[in-house]
Structure formats: structure tokens, C-alpha cells
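The complex is shown incomplete by one protein chain, all other protein chains being positioned as in the whole.
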Amino acid sequence: MKNGFLVFLVSLVVLGGSWCGFVLAPVLQLGGQKQTTILNSSDLYPVGRPGMANQGLQVYRANGCAACHTEQVQQDGVACDVVLTSAGKTPLAVTNAISSLKLTGLDKGTADAAVDKINAAGGKAEIHITATGPDISRGWGLRHSVAEDFLYDDPVQLGSVRIGPDLADVGTRRPDANWQLLHLYAPQSVVNGSAMPPFRYLFRVQKIGGEPSPDALNLPKAFTPPAGYEVVPTAQAEELAAYLLSLQADVPLHDAPFTQPLAVSKP
Amino acid sequence: MSDETKSSIPPTSDTEPSVSRSTVPVWIIVLTLVLLFLGMVYFDHHSGWFDSQVYGPYASSEELELYQPKSGAAALLARGKAHYDQVCGLCHGIDGLGKPGQAPPLAGSEWVNTKGFERLTHIPLAGVSGQLSVKGQTWGLAMPAMGAAMSDEDLAAVLTYIRSSWGNKDGPVTADEVKAARSALGAHPLPMSGNQMSKMPE
Partner (left out) sequence: MSTNAKFGGASVPASRLVSSLAPPGEISSTDIDRSCCIPLLALFGGAALWLVVGSVLALIASIKFHAPDFLANCACLTYGRLQPVADDALLYGFCLPAGLGVALWLLARLSGTPLRGAIVPIVAANLWHLGVFVGLAGILIGDSSGFAWLEFPRGGSVPIFFAYLLLALWSIMIFAGRRGRTLYPSQWFLVAALFWFPWIYSSANLFLLTSPVRGVAQAVIGWWFANNLLVVWTGLVGLGAAFYFLPKITGRPLQSHYLALFAFWTFILFATWCGIPPGAPVPAWMPTLSAVAAAWLLVPWLAVFLVVWQTVHGSVRSSWNNTTFCFVGSGIDAFLLSGLMLMAMACPQISRFTNFTWFGSAETQLRLYGFFAMTMFGAVYYILPRAVGLEFPFPKLARVHFWLSLAGIALLVVPLAIGGIVQGWKLQHPDTVAFADTTKAMLPFLRVSTTGLLLMLLGNLLFFANVMGLTLRWKIALLKQFIAFVKSPLETTSASASLRRDKEVRA
């Protein structure tokens, strides 16, 4: 190329292209997103985090938690399970039909065929959709993370390495604020061999006043402060714990469908 | 060539490197075109064509629709029960037996045990006022339109639950039927009277 201007023009077009693709398009497609509804319900999702949890997000950001933790569940695939709901008037025929069928981990076509067979034998069956993948098997979530999960987050803390476990659904997995506070103060006390650094500066070791503080941590022997002292979380620690508890992504959505376990619909 | 850091400062003008003008080998152009084609095929198969609902393991919106769980009977009942307990059970009783002075029973009620369900769906959507006979007893209370605020799916779940609980063995009510009833009634329906209800088809 002889012309410096041509170099500039080519760069402009090329960078403009990827800017349109990965800056403009996501802003247009995702930036105006609103709440969606939970699958087969009219409940809105997501509901905004409570105030303390929002401040906890800022504590999470300031301490660089995203350097070790991710907040995105991955899903490798989806599978159908066929569940018998009624044996009808001919249970023997239905049992015969079932004995020859594989009922779990099917694709949709096979599952539909199995249901037809059961219906023909006089029973009733339904298909349950489940997400599959190592993250799901590990209990890190019930389905892959989607844009709606991060609708109210600023900044979005997706993370990129899993030196520590994924936190997208940690509020469902570990709903106990005390466990979270203990884990922040002394990770090795609750997780054996943890590589997580202790966040002692988020806590205060104070002399026990007339009565022990109700917020004082109940630490195992190796980690208790000297006699007469107690460990109390600061506001930042409580906010961070509130944020971690608010990290729940266990409802089915249109873009992340699964059959909700029958435990019960949300109150 | 001696090590340049050991050498003395070079002469005042050293020449800039030159560049040859040999052509680009053809095979790299061919490879580029082949890769472009393969890439576009991959994009066609995996991108969902810019659909904002298609994520990760799903390859297209058709596949996503295929795997949408139909609300199975069990799930529907669970949902219906949850909403019933919260909204209806306060007056009609968690056990469906009603409360004297509050609400008539639903278990074995002729208004519930019907073949059709058009009239039944109208009750929570419009409400009832005035005299009404249920299982031989006369009730003279007013029922607000408790189902008006619920979504079609939720109300259908409640009605299905009512029709299959406490000895009732009737068929389910679907969301579409609730929707049809809602549009037939209009935006602010007046509560129905006992007479109106007897005249309605089931």
C-alpha cells in the first residue's frame, strides 16, 4: 500500500465492523432487556437484589473476587426423562411397555416415542427436561447462565478462571450467611486445603463487652481469637455475604428451559 | 556479525531494510477461501442466526422450542395447590370443605363437578353476589373476583387442582379456556348472581 490514508481507512472499516458486531449489536440486543417471566408462570425474573446485596457486589468488585471465581454456569446439552404419572386401568401392560424402554437421558424424539408407547399401553407419562453438563452434575446450577441473570448487575462479574468454584447459584447451595462469613474469615476452617486467602481485614477482632455480640463468628478451635476477644464482621463483610446469598439462578426460563423439580413453586 | 551491544556506534547512515516483491503463494488464498466456507457452515449450524433467545447448547430456535417443558400434570397440580392455598383456601378452606359464613365447600360441589368448565371459569373471574345454592345449602355471600389478578396459567392450575382434589375427579382446565372466559367477560365484569349462574351453560 502506498497510501497512508488507505491504511487508516482499512483500519477504520475493520475495527468499525467488530465495533458494530460486539459493541453496538450487544447494546441493541441486550442493553434494553427487561425482566422476563419464569417458565410456565407469571412470576417476573429477575427481581432486583436487595440494597445490601448491591453494595456487596461493589465489595466483590473492589476485592477482585472475580480473579478466582466465575459466575457463569455452563451446560453441555439437554436431556429428556420420561416419568410415569398414571398406570391407568392396565398396569401390567404398562409395566411391560416400560421394561423394554430406556427412560432417562433421551433426546426429544426418542422420549416422544416412549410416551406414545406408554399411552398406547393405557398409562400416562410426561417428559421432564433436564440440563446436562459437568457444572450441572456438580450442583453448581440447574441450567446455563443467561443474560437475564445479570440484568441488574453493574459491573457484571462473570470471571474467567475457576481457581475457586463457580458462584452463579451459590445462594441456593449455601444459603447460610454465617457459613459465608466463616468462609470469608478463615476459608481453611470450612473447606479443607482451600487456596482462598483469608479476608480477615473484613472483620474486626474486638474485646468482648458485657455480653458477646450476637454477630460474633463461631470459629473452630484453631481459628478462635485469644480469650476475651471475639471476631465480628464489618459492614463490608455483611454486604458481601448478602450478595453471595442473593446469587441464585435456579429457575427455568424460556431461553434456559428445564422442568422444575416438584419441590414447590416459589412462595 | 558481531554482537551489536559490543559494537561501537554505527556509521551515520545505515540503510533501512528492503522488501522483496514476490507474490503470495496460491495455496494460501485457496486455504483462505476453504476456511471462509467452512466457517460460514459452522456459523449456520451453531449461531441460532442472531436470535437473542438461543444460547449455548441449543443450535437453533426450533431446537429451543422443542425442549420447552410442557407443564406436566404433576407440576400443574403443585402450582395450582400453591396458589390455591394462598388465595382461595383462606375462605374455601385448605381441605375444600368451605367455612360457614365465609365460603361454600368445593369438594363435591355441583358447580365444580361439571363436564364443561365455561361456567366454572367465570366464577373466579367475575365473582358472585347474592343467593346461591351449593350442595343443598343456600349461601348469601359475596365473592370478589379473586382470580382476576392471576395469570391464565395460574388460574387454570388452580381450577385443575380444585377439580382433582378432595374427591373431585374432573378434567383439567387449560389456560386457553381461562383466556377465552376472560375475554368473554370483558375488562370489569360485574359479579354474577345465583340466577345468572343457573342460566349459564356448563
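Just so it is clear, A and B label the chains in written order, and each chain counts residues from 1 on its own.
Here is the rule we go by: a contact is a pair of C-beta atoms (placed from the backbone, for glycine too) under 8 Å apart; a residue touches a chain by one contact, two chains touch by 3 or more.
All values reported here derive from a predicted model rather than from experimental measurement.
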Absent-chain contact - pick from B:R21, B:K169 or B:H188: B:R21
Identified contact with the non-displayed chain, of A:K108, A:K124, A:R174 or A:R200: A:R200
Hidden partner interface residues of subunit A, rising order: 1-4, 7-8, 10-12, 14-15, 17-19, 21-23, 26-27, 29-33, 61-68, 70, 72, 74, 76, 134-135, 137-138, 144-165, 187-188, 191-201
On subunit B, residues whose C-beta touches the chain left out of the figure: 1-6, 9-10, 12-14, 16-25, 28, 31-32, 35-36, 38-40, 42-43, 46-56, 58-59
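By our rule, only the chains that are shown with their structure count from here on.
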Computed distance of Cα centres, subunit B from subunit A, in Å: 20
Subunit A-facing residues of subunit B, complex: 50, 52-58, 64, 66-75, 78-79, 82-83, 86, 150-151, 153-154
Contact footprint of subunit B on subunit A as seen in their complex: 29-30, 39-42, 74-78, 80, 83, 85, 108, 124, 126-129, 133, 144, 146-147, 252, 254-260, 262, 264-265, 267
